[in-house]
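Excluded from the complex is one protein chain; the other protein chains are retained at their positions.
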Amino acid sequence: MRETLEILSETVPLRRIEVPSGARVLDWTVPPEWVVREAYAISPAGERILDVRENNLHLLGYSAPFRGTVSRAQLDAHLYSLPELPQAIPYVTSYYEPRWGFCVSHRERERLADGEYEVVIDTEHIQGALSIGEAVLPGRERGEVLISTYTCHPSLANNELSGPLVAAFLYRRVLAWGERRLTYRFVFAPETIGAIAYLALRGTHLRKRLFAGYVLTCLGTDARFTLKRSRRGDTVADRAALHALNGLREPPRVLDFFPTGSDERQYCSPGFNLPVASVMRSVYGEYPEYHTSLDNRELISIAALRESIDVYESILRALDQNVRYVSRAPMGEPQLSRRGLYDTLGTRENGAFAEALLWVLNYADGEHDLLGVAEMSGIALEELARAGEAACKAGLLGQQVLQGVGKAALPGCGREVVAFADPPVRAGDA
Amino acid sequence: MRETLEILSETVPLRRIEVPSGARVLDWTVPPEWVVREAYAISPAGERILDVRENNLHLLGYSAPFRGTVSRAQLDAHLYSLPELPQAIPYVTSYYEPRWGFCVSHRERERLADGEYEVVIDTEHIQGALSIGEAVLPGRERGEVLISTYTCHPSLANNELSGPLVAAFLYRRVLAWGERRLTYRFVFAPETIGAIAYLALRGTHLRKRLFAGYVLTCLGTDARFTLKRSRRGDTVADRAALHALNGLREPPRVLDFFPTGSDERQYCSPGFNLPVASVMRSVYGEYPEYHTSLDNRELISIAALRESIDVYESILRALDQNVRYVSRAPMGEPQLSRRGLYDTLGTRENGAFAEALLWVLNYADGEHDLLGVAEMSGIALEELARAGEAACKAGLLGQQVLQGVGKAALPGCGREVVAFADPPVRAGDA
Partner (left out) sequence: MRETLEILSETVPLRRIEVPSGARVLDWTVPPEWVVREAYAISPAGERILDVRENNLHLLGYSAPFRGTVSRAQLDAHLYSLPELPQAIPYVTSYYEPRWGFCVSHRERERLADGEYEVVIDTEHIQGALSIGEAVLPGRERGEVLISTYTCHPSLANNELSGPLVAAFLYRRVLAWGERRLTYRFVFAPETIGAIAYLALRGTHLRKRLFAGYVLTCLGTDARFTLKRSRRGDTVADRAALHALNGLREPPRVLDFFPTGSDERQYCSPGFNLPVASVMRSVYGEYPEYHTSLDNRELISIAALRESIDVYESILRALDQNVRYVSRAPMGEPQLSRRGLYDTLGTRENGAFAEALLWVLNYADGEHDLLGVAEMSGIALEELARAGEAACKAGLLGQQVLQGVGKAALPGCGREVVAFADPPVRAGDA
């Protein structure tokens, strides 16, 4: 975990958060830290097998230590393999029950000869800490976008090296924008317990500030994109993702939220109910190599990862451009020609700019955002944003500023309330 | 009517409610009680015809008394028949205008010879009472389910012996459950005036307590099931019915509410607007035998009646299982393995129980009921109920208790308010 965060730090300047073993985080307790020194067996023929150094899937995740000589049959009770996928080493863990064991391809398991095996599992569960990496790119407004990914799957490629890789390079893309309206928060943590620990630390902040969030996972293959909606289903996180995905050559698959899967389970638990969705490609549980040694470097490609980064960047751009305007001249159309915003020659059609401008002005009611106007009008978000900026400069529009958003519904509360604590700012600020 | 209630009492222990003639019930007045002693005519050939003892449809419903000798033509003015269905005796009534008359098959009517007919209609309209039968199976909570059916159609089978029969045996099914969350109220009354009188007596109570209700009618044929929705259209009565009907081999027909039909007209009048739907088979007005002597024993079958009982039982079961949970650990997922509710070995998939449990926990927000979770997840309601009970026992969930439900919208009020007067109870109570 820590080595992974070190390597990622070459790309993202990660602040490290260490949550000590034994800490209470929401309903959970951070477990002891797992130290692996070595793990292998010596076969009756004297061969070193099941060596964690050869493939770190060989050791049962969080395995208890063990040292001793066991028969073939005794060893077998501690082996995990997949008869239906005989060449694959499965990824198996036992976090909350002490067990020792090895994961092995079914083919290798069947070839194990009778006789005595010397087993060495030199692991320790120490009073340590759970490590989370965090990086924040602050924006002009207080609204935040969360990019959450996980780092705990050993040597697995699509699920889950692809998530941290896309997140790290996405960070650099957003950094390169220069100007940001929103704040972008990147989180790298072990799955489940990491997200829970992070929510224990930042949950109150996120409930006040989170505008949209995504769990980045399963992004390494060239499968078409899938949107798993947030629990609320129609948040700006869902809408921005759909906006970007609908612009691709291949239409996305769209799934309603389901409370199994990855860390969206935590972000979308009923007490938080945050606007967190997930855009994936080959989805966990759905592809044959999932959670096995076959989910490796061969399965993913740099081209696919880059495409995933592109897609997420376009989602974040849509979010950043997705302002809500409030008209300063809402009674009738404002006189645009007087302000140099309209062709003074009336002919058979409006130009594209005037068209975009009329849409932005008409829906500058504080209720429609630019994504909504883009959906209604079929005009590109960038074109609408350009028109909106021109109208702001001309004093025709003010922009609503997100001061505190995403106040999630608590159980028992019927509806979310999006608070805009401060009054809309003047056009010049936009 | 009273004999019908006597016979039904062999199956359901009916409490008798007698509403005296002349009583004001809502906008109506209970009419005098109709006593029929004998009714027939003697033909010119001396044959006794149109005898109510032979077929009690022969006498016009609520007929005035008459005794006298009339010509063929004079008699004809008092005969009711159906030229388009010449072999059928129609069911005709004249409750609110004094008339004497006979109903007769058109074939028989045409065969009536010229000559003098002696008519004897020995009826009387006395200061009596309207009889209603009622049986209540109390449950743990105050929410109620109404089963309403009618008993006034003389000698008719699908419409309407089938309704009382299904209601009576449904009573025994619910009784056999042993445990009930909800209270089940069974009502047997004459159509329209009976429902109106019952609402005059119990309407205030039902507006406070009614969770769901059904008018049981037209349940004797093997036609596929039809749901006629409640006036509100998407109450739990509608949803539970759809849940059960969608599980059948043949998909149901679904009709929006219409204010003609049977006693749902009264329960769904705008001032009550109760959550009352109706699940039927061959629907009133739609089958040729409707309201004639052809709607008889031949038209219905014991097998079809039993299937109707099965369907209604599964609807009531869905209602009884359809709780709303409130999570006691809504922030993040609760740690299930610590409570023995989750497989401690992490592999490629969750078991069915864990899957159901995650759904129930995530939607334990007091807003979603188990029917809703079943619809979203595709998991069987029983499986979700099992998971919910386990989570209750583990202290993870509390259950909302229906203390007063179904407060109907009054005219002028925009929305229904479902009141949960008491706070949610502890998990152990569930």
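Letters A and B mark the chains as written, and numbering starts fresh at 1 in each.
Just so it is clear, a residue touches a chain if its C-beta (ideal position, glycine included) is under 8 Å from a C-beta of that chain, and two chains touch if they have at least 3 such contacts.
The shown structure was predicted, so the numbers you read here are calculated from the model rather than taken from an experiment.
Of the listed positions B:75, B:104, B:145 or B:199, the one in contact with the omitted chain in the full complex is B:199. Of the listed positions B:100, B:150, B:272 or B:342, the one in contact with the omitted chain in the full complex is B:272.
Residues of subunit B in contact with the chain left out of this view: 26-29, 61, 80, 90, 92-97, 99, 192, 195-196, 199-200, 203, 231, 256, 258-260, 265-266, 268-273, 285, 290-292, 409-412, 414.
Mapped onto subunit A, contacts with the missing chain fall at residues 326-327, 329-335, 337-338, 342, 344-350, 355, 358-359, 361-367, 376-377.
One rule holds in what follows: only the chains that are shown with their structure count from here on.
Rotation angle, subunit A onto subunit B, C-alpha superposition: 120 degrees, expressed as a multiple of 5. Subunit A and subunit B have CA centres that are 51 Å apart.
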